[in-house]
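Note that this is a trimmed complex: some chains were dropped, and none of the rest were shifted.
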Amino acid sequence: MERQRVRAILQAIQSRRLGVEQGLRRLRFLPFEDLTFAKIDHHRHLRRGFPEVVYGEGKTAAQIGSIMRSFRRRVEPVLVTRVSRETFHRVRREHGRASYHSPARAITLLPSRWRPGARPGVTVIAAGTSDIPVAEEAALMAHLMGNKPIKIYDVGVAGLHRLLAYRETLLRSRVLVVVAGMEGALPSVVAGLVDAPVIAVPTSVGYGTSFKGISALLTMLNSCSGGVTVVNIDNGFAAGLSAGLINRVRDDSD
Amino acid sequence: MERQRVRAILQAIQSRRLGVEQGLRRLRFLPFEDLTFAKIDHHRHLRRGFPEVVYGEGKTAAQIGSIMRSFRRRVEPVLVTRVSRETFHRVRREHGRASYHSPARAITLLPSRWRPGARPGVTVIAAGTSDIPVAEEAALMAHLMGNKPIKIYDVGVAGLHRLLAYRETLLRSRVLVVVAGMEGALPSVVAGLVDAPVIAVPTSVGYGTSFKGISALLTMLNSCSGGVTVVNIDNGFAAGLSAGLINRVRDDSD
Amino acid sequence: MERQRVRAILQAIQSRRLGVEQGLRRLRFLPFEDLTFAKIDHHRHLRRGFPEVVYGEGKTAAQIGSIMRSFRRRVEPVLVTRVSRETFHRVRREHGRASYHSPARAITLLPSRWRPGARPGVTVIAAGTSDIPVAEEAALMAHLMGNKPIKIYDVGVAGLHRLLAYRETLLRSRVLVVVAGMEGALPSVVAGLVDAPVIAVPTSVGYGTSFKGISALLTMLNSCSGGVTVVNIDNGFAAGLSAGLINRVRDDSD
Amino acid sequence: MERQRVRAILQAIQSRRLGVEQGLRRLRFLPFEDLTFAKIDHHRHLRRGFPEVVYGEGKTAAQIGSIMRSFRRRVEPVLVTRVSRETFHRVRREHGRASYHSPARAITLLPSRWRPGARPGVTVIAAGTSDIPVAEEAALMAHLMGNKPIKIYDVGVAGLHRLLAYRETLLRSRVLVVVAGMEGALPSVVAGLVDAPVIAVPTSVGYGTSFKGISALLTMLNSCSGGVTVVNIDNGFAAGLSAGLINRVRDDSD
């Protein structure tokens, strides 16, 4: 709409029905977002190939189904996080092509022409078995952005030899997502072994003074190893998204 | 500058050196802020008659003097908060017309044609004598926005009769700034007595579990009296600004 | 009752059964509230046209019904916040004229001669769709105080163009209620665009370090934009009440 | 048992089978508590006439019944706090003489020769209706210690005139328990009106930044009125016990 209004102003100037100064003044009062941002926004989505992400916690199957319907015309994959299998079964009645990712507790709905991610470089690490759902959410998000993440689970600092066995895989990674609850020390140790950026994800796994993830969060923020940045507690999705953005950097140079 | 660029585009369209669609495309990539926001911004300042505010804490006299110099060409008053008298004396060497407001610990520099505020309706209340500097900062800010605030100090809840003596003044107020440290109960009591909006300002006055104002802040946020909103600890300036905006509302209807 | 006692004292003075000084002494020991406050209190209610507000959370339908009954003789509207539709259905058996406001999760019971608010100037903004119930509570409260609030929803800072599209509406507002969870940055951005008072409402929307609204609350208290004041987490009602008080200011000048 | 051992030592000394110095040495290694504390402890219970108090939250009816059984031989009343009426009904099957105190959510089991408390001087005040259960627990505990507390409820600071109507009752009190949630300002206001000790009880009533009573607790700890001391959140029982101890002080002078 706004574009029409700007075009009309420019045409009036072209046909001399409007002076340059008058046109200038009118333009100043136009809502500018359509001139600029809306377009950029559109542009970004096309370039990104980003999945649409729906935070599923607390939403009913009906609500999720309805949101997914509104994305149908899009060409990007849809990711619904934090949903139970029960919710999925009800959602699938309408969206027959949706799939459930059990460890990540997530639904995906992929466009027909969508091809699975194959870009190497993202490694997702989980300290304990209870941290796996958050790690899987990160891996799934990265996967939907075109990556094929390597997953290394149950390698907490209480038994260093388990982690060290993967040393070469770690060194080949371009970006690492490291997920840990309780004391959250794993990202520091990993970052000390590699020279790639590490995205640390604290989880709410633990009890007592773990304070539902705050202890792990603080550990990660205070990491004495360089190259560690942190996301919100249990926010696997955000870590996967950032890892996807980072691993895309080199492609942009093409 | 940007205005020049837009003007050039419009002139090119007018002279048919540029097509309408081409012009449309070029406009989209211009930094738009000058088209729209800068002007609005300028406009806002004219209508507001807002003082320029400089947060003085931690700044040297030289830094403050230099910032004040950059405002000289403006027509709005300048307010520098949280400065010592010593700093003021050094600042005055360059800015001879600056004045010091001892209780508010603030410097003002007023344009020559500036007339003191006279609009009634703002009342500033302080619970204890230690809260007065914050209250004075609020009152000064409101004053620079055209108000003549009434000040009621040392009327804490430990001796209700002191506050109740001002009952009629309270009822005549259009907006009240209530400043209190320690347990911060005064805004609740005041709001229970009036039917005007109350802006509560917690102060860092107190010790132990006053936690430098957090106790008072929580009290105010949990006020069971209607009509209380809250600003940051010790932020007299913000309270005065909001009170000024609120008391201006009715004038806008003219 | 107290009035009777004062009258008796005055009559005793009039009939010289009591000396002036004795009467003076007796008056000092009377409970004074009936002399003064009770009346003022009554007066305030008449002038305010305030709704009676019942905090519904944790109350049974029977309790709510009983409280509403006690308000029946009043002429003000009754607002019950935070009630489920199920509770409403049970409440309606007794209070047939009650209505349910689904997005605000509130019941209203309006006096027969009550006319819907029409005063312009209040704008209620919500950052995300999960923040809407709190925003609706604010809007409903303002509405019951005589306002016709404009609502702008789903304009969070992650996509600025959505907010900027409403720039003119923002500029025409006399007071804005801005509701946001998670990082709570929207009130700062809005306040930077307008020159009216902004009431910020943090919501408990979010997870992990959102700490059920504390993160948003701190963001709002630390806003670097002038004119922002804050209410308790999820307290839409308080924000609507303060907005109603602020938007009434100019009417008082009549 | 220990008494037997000491007696044996003394008899051995008396009969010269043991020297004084040897006896001295043996005595040093005896567990001393029976010599001293156990007796004192017994003594204290007799003098105190204290109720036995059982914290009922989280205990089953069977557990409560069993604990009450163990107290049966005692002459003191038994108080079980924080129990539902359902639990009481099951408890009563065994303890037919137990009674339920609905507003305090407590069970009492009184010895047959127990006479209700009649000592005046304790006043229990609650700010809002939601604070009443905690206030009732305090009043019940004080009652079981021999007092007849006066109760003043729903006199929060949002409407001061309600509290001021009880001014004379307040002044006649020897000790006041003041119960308040949300901003918790009532104890400060009450303490400013009286010259008796005030025991402040924060309650978990409120939401958002009330932090389940922490806001009220901080308010009370920072009270600027003299004579306020504080107990744990929702701890009506502790307040009633301290009030009972304080109001007993003067009797001890007999």
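The first chain written gets the first letter, and so on, giving A, B, C and D; residue counts start at 1 in each chain.
Definition applied: a contact is a pair of C-beta atoms (placed from the backbone, for glycine too) under 8 Å apart; a residue touches a chain by one contact, two chains touch by 3 or more.
Fair warning: this is a prediction, and the values are worked out from it, not measured in the lab.
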(request) Report the copy count for the entire assembly; 4 chains are displayed in place. (result) 8
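One rule holds for everything that comes next: only the chains that are shown with their structure count from here on.
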(request) Would you mind checking which chain's C-alpha centre is most distant from the centre of chain D? (result) A
(request) Could you work out which pair in C-D, B-C or A-B copies the interface of A-C, where over half of the contact pairs coincide by residue number? (result) C-D
(message) Using mean CA coordinates as chain centres, what's the gap between chain B and chain D in Å?
(response) 50
(message) Report the inter-centroid distance (CA atoms only) between chain A and chain D in whole Å.
(response) 55
(request) Quick one: which residues in chain A touch 2 or more of the other chains? (result) 32, 36
(message) If every chain is a node and each touching pair gets an edge, what shape is that graph: line, ring, star, complete or other?
(response) other
(request) Over in the complex, which chain C residues touch chain A? Could you list them? (result) 159-161, 164-165, 167-168, 207-210
(message) For a test of understanding, state which residues of chain B touch chain D in their complex under the given definition.
(response) 127-128, 156-160, 182-185, 188-189, 191-193, 206, 208-211, 214-216, 218-226
(request) Within their complex, state which residues of chain C touch chain B. (result) 36, 40, 44, 47-48, 50, 53, 121, 171, 174-175, 195-197, 199, 217, 221-222, 226-232, 238-239, 241-242, 245-247, 249-253
